[in-house]
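Note that one protein chain is taken out, while the other chains of the complex remain in position.
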Amino acid sequence: MALHVKTTVNGDSAEFLCEPDETLLDALRDRLGLTGTKEGCGTGDCGACSVVLDGRLVCSCLVLAAEAEGRSVHTVEGMAKGEELTTLQRKFLEHAALQCGVCTPGFLVAAEALLNRNPDPTEEQVRYWLAGNLCRCTGYDKIVRAVLDTAREMREHAHA
Amino acid sequence: MPKDIATRTFKQVGTRPLRPDGIEKVTGRARFGADFSLPGMLVGKILRSPHAHARILRIDTSAAAALPGVKAIVTAKDFPEADDGLHDIRMNVMAREKALYDGHAVAAVAAVSAAVAREALRLIRVDYEVLPHVTDVDEAMKPTAPILHPHMVTAHESPEAKRPTNVAGKYEFGHGDPEAGFRKADHVVARTFKVEAAHQGYIEPHACVANITSDGQGDLWCCTQGHFMVRAISAGLNGMDLSKLRVTASEIGGGFGGKTTVYIEPVAVALSRKAGKPVKIVMTRDEVFRATGPTHSASIDVKIGATKDGRITGAFAELRYQGGAFPGSLADMGAMAAFACYDLENVRSIGWDVVTNRPKLAAYRAPSAPAVCFAVESVIDELARKMGMDPIDFRLKNAAREGTLSSYGPTYQAIGLEATLRALKAHPHYKAPLKPGQGRGVACGFWFNFGGQTCTSLNIGLDGTVALSVGTPDIGGSRASMCLMAAEELGIPYDKVRCIVADTASLGYNDVTDGSRVTFSSGLATITAARNAIKVMCARAAAIWGIPEDAVEWVDGHARPTGPNAGNFPPLSLADIAAQSHQTGGPIAGHCEVTAEGAGVSFGAHLADVEVDRETGAVKVLRYTVAQDAGKAVHPAYVEGQYQGGAVQGIGWALNEEYVYGKDGRLQNPGFLDYRIPVCSDLPMIDTLILEIPNPGHPYGVRGVGETPIVPPMATIANAIASATGVRMTHVPMSPPRVLKALSEA
Partner (left out) sequence: MRYEAPSTVAAAAALLAEPGARALAGGSDLLVQMKSGLAEPEIIVDLKRIAALNGIRETAEGFTIGAAVSGAALREAKALRAAWPGLIDGSKLIGSTQIQGRATIAGNLCNASPAADSVPAMAACGAVAIVTGPKGSRTVPVEDIPTGPGKTSLQKGELVEAIRLPKPAPRTGSAYLRFTPRTEMDIAVASVGIALTLDEGGTVTAAKVVLGAVGPKIIIPEAAARALIGTKADAAALDALAAACSAAATPIDDKRGTREFRQKVVGVLARRAAEKAIERAKGK
């Protein structure tokens, strides 16, 4: 029996029908056509499906679509504003912090969540926060550099 | 060697522009395998054997076919046998008389939803006769082992060997007399090593959408390292003409060799044709581990002898590699790679290709080399320690160089091994102080790199911008490198070139993206295509000026007369010539179809500091440096990325990654929870040193770089552990229980 869910995604109201056992990841990708969030494992072990739900970083593969009712969801598609990339997105490109790019949406959402709560993380804090995001291409080096550089630039602008 | 490589100053090649597919990828708009859909699409799912080895007596699909919403079902009957060289892959795509491993595909359905497809799989009844199984390579070689293929005899053995066996082949390489060499040696070390199987661990599971009409033509969208290969096999298994199946390569979320073959694609094609609708199949993570291609697992004997002044006098290796249920464990390549780093008078390596009840092997970054390098470089290290020699000096004393007869046959041209070893020795990492409980290890490695069949097409637009089509999927940022090479050759800005990966209908055959071949081969083909376009543009300029074609040269993006005698005409830019092209003879293009040869081998050496917790066996990597020869680094940031990514994959294999089989022959850890790839907090930054010893076989000196980085890490870490604890690890992964056990037995 299909459920009717009304929610907010990236600031816009959204609604969809879903099965009770469908995940938020399925709903985002297949019901709302937002394929930026990826399924790497389906069991919460890789972080490629990371979204922010009511302000908390979560794996959308482990959230039921029905749970999004009345809540707000933020995905990678909600980061850039039109043509304008966020500093973090720009830094990922500048630092070559992506190779195949499939883990990148998850990393961006996760790193943004970190910098929103801690604008001055140490390298160790960045690494531990992002431990739930697997990357197989980069060895993480350039990802960590991109996040630290983003934090530095954002702090500079905050003081300017 | 092209005379201009050593002295050429590049304007674009060697810079770090942003990649053309970058914005798509950081905004989530890039479309990977599972991101594509078609109207009316069905969901395809595959039923898999839960047994490691079983005869398939009967498959009853009637209940599934009767389930509302099921639109097509296929089994091996839908892939009739043919004499087309696809026998093994046909059997791997869909089991025939036997299921040969836990996860082997047995049947597939297409239905209106995932839920209906799952229910349909539950309704398919398969009668199995479970057979004894074997998953260990040494066990599989015993005469008492369960036999997988009743007609398999060991190739290269004597004709008398007709007894069915799991040993598919034996390979030998080398020259000289190692036994004599050992007799001359002052020190000899012999050890046996075991390496467990690993998986490439790409984050994106295999996915495809097939859209075939009943007249046997259509389209296939898939994530792959080789869409021409996908076309060949999918069309072949489905009895379709190549030209009737157009395959488009999506963006690919990692491959590392694991996506150089097919699993679900021929099945999706068959289902789509039967159902008369598009069919999408996406593998689950569980399926990826159980039913796609991991590496071999191996057991390896190595013996090396040296005189007390540090010269190796004899080297021997015997490798036993199991490659899953079909022949092709790459034991031959392993035997070739074993001693490739060294200049040896007496060397012999033997490789045994063995089958077991495991999924069929697929390539994983320098496939076959990491395991044997672990073994050889560990023994080299032990020898160096025994003789009290610095480990880098010992290697330098025996390193292969230009003119060395390699252990696998060819004589090396200019190579970069010594340069990488010296670079490491000179690096501050080598002299940094270590605390108690910490150790430092070094190891070197190499990969052959390949050329292969490659086609590119370069078209000049009326506005002077360039559309470049290549046929090799981009797995590491190669489109940016292609644009750099085209821009360099044409003399125009990088952002005036756009590179796409064209579909199979648009270009001639391209071998898969593997063997670190894309920057080399597609690069070479791009440069050639650009030079061909330049010839056309020079001819057009000549026509415009009314002078002979050989009086025109191309410099800095412009056609100009070769000298004042040729004529006093101001240069014409590429854009000028393009704008007039419709009046001077029509569209201007250059293309290239080539079997690229001259790929240069890439040598690397790694340095690692580790800290070993003696009470738990935990090994922490404190510092890691990669030095490798790139020939010419077209885009240095992407070369660094290859070094770092490959090194970390090797570190993961060294410390924690392995396939764990139960007594029932089933894979116990088919997920990222218990198949433990490195996480961000496990690692330090990875320092990289790019050396450039140009490859004479490429117009810019490019060597492939993607694979060598995974070769040294296991030995580098093992040697660092030996340095920290005095204990020699011989079983990879060197997980905490193994390290703790080795420490307690020391």
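The letters A and B name the chains in turn, as written, and every chain counts its residues from 1.
Criterion: contacts are C-beta pairs under 8 Å (C-beta built on N, C-alpha and C of every residue); 3 or more make two chains touch, one makes a residue touch a chain.
Just so it is clear, the structure is predicted and the values come from calculations on it, not from any experiment.
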Worksheet item: Any idea which of A:V9, A:L28 or A:V63 touches the chain not displayed?
Response: A:V63
Worksheet item: Residue-wise, where is chain A in contact with the chain that is not depicted?
Response: 1, 3, 19-21, 23, 42-45, 47, 50, 53, 56-59, 61-64, 66-67, 69, 110, 113-114, 128-133
Worksheet entry | On chain B, residues whose C-beta touches the chain left out of the figure | 286, 615-618, 655-656, 660, 668-669, 673-674, 676, 678-679, 681-682, 735-737, 740-741
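FYI, only the chains that are shown with their structure count from here on.
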Practice prompt. Find the geometric centre of each of chain A and chain B from their Cα atoms only, then give the gap between the two centres in Å, rounded to an integer.
Written response: 29
Worksheet item: Which positions of chain B touch chain A when the two form their complex?
Response: 16, 18-19, 21-23, 25-32, 34-35, 115, 200-205, 251-256, 282, 284-285, 475-477, 637-638, 640-641, 644-649, 671-673, 677-681, 683, 685-686
Discussion item. Which stretch or stretches of chain A touch chain B in the complex?
Written reply: 19, 29, 34-43, 45-46, 48, 75-77, 79-80, 85, 89, 92-96, 98-105, 108, 123-124, 126-128, 130-145
